[in-house]
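Sharing a structure with you now.
What you see is the complex with one protein chain gone and the rest in place.
And now, chain A:
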């Protein structure tokens, strides 16, 4: 009697868990992961096999040919270097400026501080598409159209406010007494910052670098508007340019997508744990 009751209870519990967790979770995961699976599979198929029926769910035989075409023929080797250059420099600019801003906000009281912070917040509501025309004009007047430097400036400006706010949060969390103690022990302010703040700030630095890198790496609209020379295309613009033609090579297109997304996924795997924690740290404070 007692046994059947416990069995029935555990069956009910399993049923409940299945309905409330396992089945919807499986569906959500399928929706999330299948598109990624599909683009990878397509990238490894021979071009002739992609449209063949019945549809192959695994590439047979698998080939690297699409990656070779994307990299050497479609120009992804160039696009990759361009994207890496733009995103890399943007990361450096944003990191330095946001540490400066973060330090100023969290360690000093100054007239206009609230106004400045309001200004940072306001920027988050400026539509990017709104700036398309005026920024195009600005950089044309600066003789910087078709110049990757223009993209660096734009991406740095767009990424700066959010990361500066983020960074000021991280610096505020480091007790000021630590710096003061170091200064009492004879450090200059700069040396105290270098020796005390930087090691403790490492999570914030990593977060800023990753957010900025992903943002710059993925940006499309300004890359499209400001760059018209194929040799200067960034990855998203290059990927898009492959799709405008009538004779699309789907294998190479899929391979190009994989190449574009790979660095972001690697970075993301590295920081994903921190992402949820970092957000919740912010939520507690907010």
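Methods note: a residue touches a chain if its C-beta (ideal position, glycine included) is under 8 Å from a C-beta of that chain, and two chains touch if they have at least 3 such contacts; residues count from 1.
The rule is simple: contacts and distances are computed from a predicted model.
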- Item | Listed names "Endospore germination permease", "Transporter", "Ni,Fe-hydrogenase I cytochrome b subunit" or "Electron transfer flavoprotein subunit alpha/FixB family protein", matching UniProt entry of the absent chain | "Transporter"
- Message: Can you say which of A:75, A:161 or A:204 touches the chain missing from this structure?
- Response: A:161
- Query: Mind pulling the chain A residues that touch the left-out chain?
  - Reply: 20-21, 24-25, 28-29, 31-33, 35-36, 38-39, 42, 50-51, 55, 96-98, 100-101, 103-105, 107-108, 110-111, 113, 116, 119-120, 123-138, 153-154, 156-158, 160-161, 164, 180, 183-184, 214, 217-221, 224-225, 236, 239-240, 243-244, 250, 253-254, 256-257, 260-261, 264-265, 267-269, 272-273, 275-277, 279-280, 282-284, 286
